[in-house]
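Just below is one structure, and these are the notes that go with it.
Note that one protein chain is taken out, while the other chains of the complex remain in position.
Should a chain be cited, it is by its letter among A and B, assigned in written order, with residues numbered from 1 in that chain.
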Amino acid sequence: MALNRKIAYIDLSTGKIEIKPIPIEIRRKFLGGRGLDAYLLYNHTKKGIDPLGPENVLLVSGGLLTATLASATARTHVMAKSPLGGMIGSANMGGFFAPELAWAGFHHLVIKGKAEKPVYLWIHNGKIEIRDARNIWGKTVTETQWAIREELGDEEIKSMVIGPAGENLVRFANVMTGIKNSGGRTGMGAVMGSKNLKAIAVRGTMDIKIAHPKEALEYNKRFIDQITSAKVNQTQGTLGTPFIWGATNSWGGIRCRNFQYNQQLYCDEIEPEAIDEVCTQTVGPYHMASCFGCQVHCRAKYRIPSGPYKGVYDEGPEYTSQGAFCGEPDCRSIETLLVGNHLVNQFGLDNLETGSLIAWAMELYELGILTDKETEGLELRFGNDEALLEMVKRIAFRKGWLGDTLAEGGLIASERIGKNSFDYLIQVKGVSNLHSDERATPALALNVATASRGSDHLRSRPAIDLYHLPEPVLRKIYSTPVPYDGPLSSEHTEYVGKPWQVFWQENCYMAVDCLGICKYHTVFLGATLPNFEDWPKVIYYNTGLEFTPRELWDIAERCNMIERLFNLREGLKREDPYRGDMLNHRYFDEPTRRGAPDVVGRVIDREKFRKMIDEFYSYKGLDENGVPKPETLKRLGLENEPSHLL
Amino acid sequence: MEIRGKVLTVYPEKCTGCRLCELVCSVYHDGVSNAMRSRIRIVKWESEGVYVPMICQQCQDAPCMIVCPVKAISRDEELNRVMVNHDICIGCRSCVAICPFGAMGFNVIDRKNFKCDLCDGDPQCVRFCEVKAVDYVDAERISLDKKRAAAGKITAAQRQAIALELESR
Partner (left out) sequence: MAEEKEGLTTAEVLRKTRTYGQVRCHNPSCLGRLQPEPGADRVKCPVCGMEFRVTWIKSGFPRIRGPVWDVNVKIAEEAFQRKMKEEKKDGPQ
């Protein structure tokens, strides 16, 4: 049964391992995955700890539905206090790790302390072993995984690992599994590295009993039809996420030259169809791959077609890599894109953070705030492909003053660089923004500003806002499972109605993250995809647990509130430019210059933005400072946190 | 028209490696999620992005059938499949050892061998595989399809050779 998967507490300092069941009352309050991780993080860490110290706690989990028939239950969630911004650190990745962990008997790992020397965890059918990692330390992401398989003599082992970037405590190092499945943002790889933990290897062959197998199969079939009939998923399944980048850049929603422009011009070489052609030429007509159980198959396979890396196999590139290696630094070569993507995958670096910080440094260099002295002669100009790739390497290995400085993340780096460098840093809560430019889309700007793990597009983005859906369709989506009769606007440049959409999406994505499902299987890019109304059946057929849509909503709200409590404890202040629900001033001051006629000349209106935040806070039950009101905590059953139930 | 046997066939190049087939197979047959129990298994060369679904070939002269000392394995001509009778099976695992495709599994939890039974004519792996990397089609049609594909490759190669020759002249 999914419900008998265990939680394991692993203390790397003492070597003590404790395995416990997860009580059903806890499930009913936090489900699993990200929600339960948030509860554990809040309960097992103290205020103000060093994210890279042994007091930080690393949480690794699958969701409630991991490895069951719920259409794409592949996601692994990883959480800790973030070394990047000091707020919630949270990463979510696809692949095959979480299902294997569930087959090995576990849903949650709580990893504490710090090993004396490099180790890795070996988890196999209910057993957990701490093993010497001397032989794999220093290896790249894939080398590490293959070496573990060889050492343990089992080709089916799935590992979550760090690359050199994690070992070198780059504050935005990823955890990785497979070729390119990345637990990115907020530096969970650095937390692993700080614990001397190189990898977690799992292998499981234990049954997960499905409560109602026949119904689960039939319902899953319906689900899959629903998911694969969405046009967005069909495009996703042929061109992968680059198609989003292409379409967004086309109208002017992509950052270029850090934040100077909102569109990259004349970039035909890196548009989705061009990438697709390389994949077709180097891999074949069928070059899309899937995560566990998923019929969307959005991941492309490619070999680098030319240059010093010619012939090297990798997967992707996702649209974040297009942002990192094309739009933001304004480079337009497909080779740079494919090589850059390969380097970050092998080093275990967050592509998005890496690209954003380099683009920032490029702007500083062109402004003279950084000089040849700091770059050690590297001409760090926009459009300089070699300099871009060189900086990727310097960051991963903390080479040179600038490599080491950028490896500290934007906040610390801006302090070290000094002058007015911070003004140019496009970040929220210490986390660099996605490659998207939200000046023409207030709803998306609100999402970025208020996302719990810092600037982020996967926590509450109402992406369908750009489709100009008819109001009744919007209402149908956004007024269940809780009634909403306020305004809703199909207009993407509007401010009204958006706070509710962001609030709804925040709960929707939290629910998905608790269940362990991929966001392409809910209302993210496709308006027709499953959400609160559909999940109770999936949960019931697979686990036997009964929930109403409303109960799932309440759980999601509760889990989001726990994340909020954590951030508040660590110093979140509403308008603090460093750790607030606040955007870089350029959003308000510099109008967009490119793209569709209606997108041009846009800034976010300060006053209207403030009002949106007020309204968003009121839906969440926060006061005007963003702090939960006592009655809100009571309503969500959080008045006694930390409650140390698990 | 005579009824022709249908066969389960694999197009490895189309497989996206999602392993949904493994999941539905184990849920359908055993009511549990456990890839280890699946009759279809995806073998992967991850570092090259190659995924190959491996299934029982339902051989005509099945080695498992021949090797079984108690004759527990037989052919069901109607569905064109090889079946194990667990009332007769003594669990010696000779069949597991001899199968050249590794298609006869042995389940250590129930201590029983298991193999693909084509889900009695509605293979679930085929039903769920959206990209049709596994398909259930008339045996006749497959061999025709494969002939055509092979012939296509040969003519393409010939055309290329001719083009090269023309170029080098």
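Everything that follows uses one rule, which is that a contact is a pair of C-beta atoms (placed from the backbone, for glycine too) under 8 Å apart; a residue touches a chain by one contact, two chains touch by 3 or more.
Model, not experiment: these values are computed from the prediction.
Novice: Among the chains present, which touch the one that was left out?
Specialist: Across all of the complex, the chain we cannot see touches A.
Novice: Looking at A:113, A:184 or A:252, which makes contact with the chain not pictured?
Specialist: A:252
Novice: Using the touch definition from the top, which of A:548, A:625 or A:640 touches the missing chain?
Specialist: Final answer for the missing-chain contact: A:548.
Novice: With the full complex in mind, choose from A:28, A:310, A:419 or A:476 the residue touching the hidden chain.
Specialist: Considering all chains, including the one not shown, the answer is A:476.
Novice: If the hidden chain were put back, which of A:229, A:306 or A:371 would touch it?
Specialist: A:229
Novice: May I ask which residue of A:75, A:108, A:171 or A:594 touches the chain that does not appear here?
Specialist: Residue touching the chain left out of view: A:594.
Novice: In the complete complex, which positions of subunit A touch the hidden chain?
Specialist: 226, 229-231, 238, 246-247, 249-252, 263, 265-266, 268, 271, 273, 440, 466-469, 472-473, 476-477, 491-493, 527-528, 533, 536-537, 540, 546, 548-549, 591, 593-601, 605
We take it that only the chains that are shown with their structure count from here on.
Novice: Could you pull out which subunit A residues touch subunit B in their complex?
Specialist: 67-69, 96, 103, 142, 146, 178-179, 205-210, 213, 216-217, 220-221, 224, 228, 283-295, 297, 301, 313, 315
Novice: Touching residues of subunit B toward subunit A in the complex: what are they?
Specialist: The contact residues of subunit B facing subunit A are 13-14, 16-20, 23-24, 27-28, 30-37, 46-49, 51, 108-109, 124, 127-128, 130-131.
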